[in-house]
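Taken from a larger complex, these chains appear in their original positions, while the remainder are omitted.
The chains carry the letters A, B and C, assigned in the order they are written, with residues numbered from 1 in each.
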């Protein structure tokens, strides 16, 4: 309802959606390149850094513009306080990991508000995004670790999958403090999301079969039958009233 | 509703059901033999290959015939696009694993449409099928791997169970890229399905005990009571109308 | 309803309940002793064997008596076919493990029918029973195994817990074929049951807090309001009828 009224904000959100998602894809590439190719030249790394700062800046700018266009600024800031943190944090502490998490938060929040995007698309996208980010982040941290066992992208992706499904073979696991913090973040968000995905797969299998919610159906059937009953009753009363008002007229 | 109208398609599906499932069982044997007995003679392997191609061909033919018999061809292709992929893919890329996955998809899709098959039968069959296929596929890939730890069928089946229940001891786990891809496929579909099975086992344990959905019951009771009330009311009004129409007649 | 009519069967079930559960406890001891103390004397082992056969025999006899007392014998056999298997199997194949599983099935089935036992008691008892049986059975099989890693009762119980919660550290895991078959049985039934237990613990934590089923409450409120409305309406119509029949009397 609010979105229809504040048309300037809505128009901005609709027009900037595609460019921003293109920037998000660019960000993913810029984040992946220095991790997948650790022997990349200094120039390549510099460009990746520029792209990362640029994309974060674009999303931060988008937040500021939307804040300027909205009528209810207090509510906007209050309900999107995590976005505000994501806009301010990289300014205070320019750690690469913080900047990446901040951009992920801004992209995810923006995607959730895009009314064209459906739940399945969003959850699927979030799972793929978390898998990619988790694998790359853990790889970048654990590759250098002395006793680590995650050395290739292959291992890192495999580790992400076994973690998010809670299978947890333990053939690969982070050993550094930072790697484990990333792992805990991936567990809490990833397990929840992949749970939604597996539940959907189960539902897809079951889809064409009869559901067992017999109780609910009996309810609905009872209500429908009852409504029919009441409709008949009303017709009855209407007929009664017609005959009732006809009687006095006959008498005159 | 559609199925009753398109009787030619339905009749085809009913008559071909049993032969196709017999072919599916034959396919499972032909897929298992060269993996369980890697020292089988070339002739045996050749026959297994012929059976695999033949069964896939029979299911592809079944798809084409059903497409020819249906009235709504566009809808048929659109809702069963995965079947179309499973029919076309082995023609383009004749990899064994692709052909097997394609046949599994066609068998599973066909079983889901057979109206005689109940949900529990289907899910149970799918779990057994996935366990068998996952064990054999991982065994065939991992047996040759240098650092692999899945060398016997026993190990492979045990690994499938610990994976699909998400227990994941890690005493056996795939190490090759292809083995891990198969494992991810098994995880996503298998965990979802075995979740349905364990949920059913839990329900079977609970079955004879009272359910706690008191709220729903109170609702149904309230509606039933209400319907009784309305029925009484209607009888009342009917009686009223009868006496009302009797009054004018008495007066004449 | 059937139970009230067939009073002979019900009386038998009520009177034999306590002795049978005492026998089940005795059976558990007789099963545990030779596994926990593998150096027990031959005489002790012989007595344990006698007790096991005796308890199984008592439950088999109970099945036969209940079958004799019931009116609907076909239905009794059909719905309790698993009990029949549990009664017949140890006669055909006197393997110790089969006899134990058979007795477990008979005890579980009997406990489920005892109307005094509540769901939470039953599920709790079944979890404890499965944990105990699983630990002992795996210990008896794996202790002798050459490459095994479950050598003490402590390890076996710990393994059962990590398996039934699906944590699966993998520090202890069965390595023999028979041990893995027991493990799969424990996984499928134990995970399902312990899932019920953890769900109950979660509910116990939440218990005193408001539930979120606002939708359902609004429904019930709507129905109650509606019933009140209909009750008022009925009073209205009754009054109308009274005044309607009063009118002709006044006119006379």
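Quick notes
In the analysis below, a contact is a pair of C-beta atoms (placed from the backbone, for glycine too) under 8 Å apart; a residue touches a chain by one contact, two chains touch by 3 or more.
None of the values given here were measured: they were computed from a predicted structure.
Total copies of the shared sequence across the full complex, per this structure file: 4, with 3 shown.
The rule is short, and it goes like this: only the chains that are shown with their structure count from here on.
Taken pairwise by the contact criterion, the protein chains are fully connected, each one touching every other.
Fitting subunit A to subunit C on CA positions gives a rotation angle of 180°, reported to the nearest 5.
For the pair subunit A and subunit B, the fraction of shared interface numbers is less than half, so the two copies use mostly different residues to meet. The interface of B-C is repeated, with over half of its contact pairs matching by residue number, by A-B among A-B or A-C. Each chain gets one centre point, the mean of its Cα atoms, and the points for subunit A and subunit C are 41 Å apart. Subunit A has residues 166, 168-170 in contact with two or more other chains. Of all residues in subunit B, only 112-113, 118-119, 122-123, 126, 163, 166-170, 173, 175, 177, 180, 183-184, 187-189, 191-193, 195-196, 213, 216, 219-220, 223-224, 226-227, 230-231, 233-234, 237-238, 240-241, 244-245, 247-248 touch subunit A in the complex they form. Those residues of subunit A lying in contact with subunit C across their complex are 166, 168-170. Note for the complex: subunit A touches subunit B at residues 154, 158, 161-162, 165-171, 197-199, 201-202, 205-206, 208-210, 215-216, 218-219, 222-223, 225-226, 229-230, 232-233, 236-237, 239-240, 243-244, 247, 250.
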